[in-house]
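All protein chains of the complex are present and in place, except for one that has been dropped.
The block that comes next holds chain A.
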Amino acid sequence: MFRWSHLVIYICVQMQFMLLFSRQGKLRLQKWYVPLCDKEKKKITRELLQTVLARKPKMCSFLEWRDLKVVYKRYASLYFCCAIENQDNELITLEIIHRYVELLDKYFGSVCELDIIFNFEKAYFILDEFLLGGEAQETSKKNVLKAIEQADLLQEIVLETVSQIY
């Protein structure tokens, strides 16, 4: 039987997960947009870390891995690595990575690996304002940073009140 659905071309981008890790292979940040058990997550992380770190600097930023596509980019000592579905667009994913780095840079002021290590929850907050459920939720840098600043302000007020209590 002929069916329309056989001809559907899957093209929209939906991120499966995002990993940040150092050149030494230390995981710095992970965000999973698909439900997986811890064991599976660890296995994927380990495998992917090895694969990406073994690649030479001039090699392509995209690679096919299992039934997914991996898009990665190195900024200084840190690798940003995303997994997308096979039919998804790599270039827009690369753009998402870059946009995230720009956001971190703006927020921390020329971001370095240590910023992310010591303020890893902030890095998460920024990512959560930028992506939601694997989809870009806000493409404006200004809006993302505004939201984070507002939330931080709220946090500071709370902290101040806390310190007053003690």
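To be clear about the criterion, contacts are C-beta pairs under 8 Å (C-beta built on N, C-alpha and C of every residue); 3 or more make two chains touch, one makes a residue touch a chain; residues count from 1.
The rule is short, and it goes like this: contacts and distances are computed from a predicted model.
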item	value
Omitted chain, identified by the protein name its UniProt record gives, among "Glutathione transferase protein", "KAT1 transaminase", "AP-3 complex subunit delta-1" or "serine C-palmitoyltransferase"	"AP-3 complex subunit delta-1"
Sole residue of A:57, A:109 or A:133 that reaches the chain not shown, by the stated touch rule	A:133
Full-complex contact with the absent chain, from A:32, A:65 or A:108	A:32
Where the unshown chain meets chain A, residue by residue	2, 4-5, 7-12, 14, 27-30, 32-33, 35-38, 42, 89, 92, 117-118, 120-121, 124-125, 128-129, 132-133, 135-140, 143, 147, 150-151, 154-156, 158-160, 162-163, 166
